[in-house]
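A quick write-up on the structure given underneath.
For this view, one protein chain was removed and the others were kept in their places.
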Amino acid sequence: MTTVTPELVAAAYAALLTGDRAKIAEYWSEDLRFHAPGQHRFAGWHEGLDSFLDYLAGVHVASGGTWQTDVLHSVIGGDHSVELVRVHAVRAGAKPDSTSPFDVLEITGAQISRWEDGKVVEGTAGYFGDGATNANQWWSPIGPNGERRDV
Amino acid sequence: MTTVTPELVAAAYAALLTGDRAKIAEYWSEDLRFHAPGQHRFAGWHEGLDSFLDYLAGVHVASGGTWQTDVLHSVIGGDHSVELVRVHAVRAGAKPDSTSPFDVLEITGAQISRWEDGKVVEGTAGYFGDGATNANQWWSPIGPNGERRDV
Amino acid sequence: MTTVTPELVAAAYAALLTGDRAKIAEYWSEDLRFHAPGQHRFAGWHEGLDSFLDYLAGVHVASGGTWQTDVLHSVIGGDHSVELVRVHAVRAGAKPDSTSPFDVLEITGAQISRWEDGKVVEGTAGYFGDGATNANQWWSPIGPNGERRDV
Partner (left out) sequence: MTTVTPELVAAAYAALLTGDRAKIAEYWSEDLRFHAPGQHRFAGWHEGLDSFLDYLAGVHVASGGTWQTDVLHSVIGGDHSVELVRVHAVRAGAKPDSTSPFDVLEITGAQISRWEDGKVVEGTAGYFGDGATNANQWWSPIGPNGERRDV
């Protein structure tokens, strides 16, 4: 049995940033189940690595590459790791000085992973405060004035 | 100038049910702007008749044809008509006895139309009570247990 | 039977601004039922004029007197009147330059009234777009950073 270590967790998250499926599959199980919180278009249980990767691709497109996840703290115990994170992202096409929650995602939350044999097999997340609302608005197809977005 | 009458309003809504674009275009302007409330995938300003018809097609698919709008009362004054409506719809694929707000839409609201030359040129709607939440959940891609839907 | 006229509707709304209960009761029934939309602390059915007046008093306190309702259009038909309104209000104690939806309420919607014998006996409202979310956040006991408010 592989022990979950800070190095392993860091490597798993770093793999996601490469966009390299083979590299990602070293740390994230092909049978991964991941629950994205909220009501938005990527919310709910993603079954399998490909569905999870579709979600990450959606993150990249919707944010125009601005999505940034900072790990504030990492808690590891047994077969679970919990990352306390801050997420910042701006919607592709947003006006640079926009402060609208439909444009700017500014949330903190906890990302929970369960590991088996050195790979994440189940993940979920919860946002602190009223972050769920910000996430639902940011992911919605509408901009600050109710206009429908292209992306 | 065409006067807005109860008969005209009724005919306009009846036309929508035919699904016949030419028939619909007799009452709904090609330049129609329609604002669907909420954060869901059809929310926001639909610009032009085709975008509005895409929304109606989405209603049909998501509800498996169960979407029903009952007009409780109609208020007509000048170039505006306001329909007080009750909407009932069940998500395609929902279990028959489900009471989940992700499956069952049960809302009341006001639908406002502005008319020019016998056609609706601008429409919007607002839901009463906490109907906005029910609508956002119903339209979301997730079912009662967080599973992602096919439709 | 008293006919509902623009003058009567205007007088009813003007009476609310006086804060004079006797004056208000000339236009708003003692048995008024009023449904405030959303999930917030004044949401739901207010039964009786006093409950409605409590809500208005709450509006005044929470907004520090800044609550402003502009009637964009009035639609009158039979025993119903519908006011299309824009509401602007800033939470008491908010920073002057705040753009947070927890501080600034900026919504449009429809206010529906049913009249009997020259008085409103039932009222309800629905917000357009994603106004329901703004209203729930504005009315919540928290400020832009999650701090709990005094008011």
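Order of writing sets the chain letters: A, B and C. Residues in each chain are counted from 1.
The rule is simple: contacts are C-beta pairs under 8 Å (C-beta built on N, C-alpha and C of every residue); 3 or more make two chains touch, one makes a residue touch a chain.
Remember, predicted model here, so these are calculated numbers, not experimental data.
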Contact set of the excluded chain (shown chains only): A, B, C
Given C:Pro6, C:Gly19, C:Gly93 or C:Pro141, the one touching the chain that is not displayed: C:Pro141
Hidden-chain contact residue, picked from the options A:Ala25, A:Leu56, A:Ala92 or A:Ile112: A:Ile112
Where the unshown chain meets chain C, residue by residue: 35, 39-47, 51, 136-137, 140-143, 146-148
Residues of chain B (touch criterion as defined above) contacting the omitted chain: 99-101, 129-130, 133, 137, 140, 142, 146
Missing-chain contacts mapped onto chain A: 35, 37-39, 43-44, 73-78, 80-82, 84, 109-110, 112, 124-133
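In this text, only the chains that are shown with their structure count from here on.
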Distance from chain B to chain A - Cα centre to Cα centre, in angstrom: 33
Separation of chain A from chain C, taking each centre as the mean of its C-alpha atoms, in whole Å: 39
For chain C, residues contacting two or more additional chains: 129-130, 133
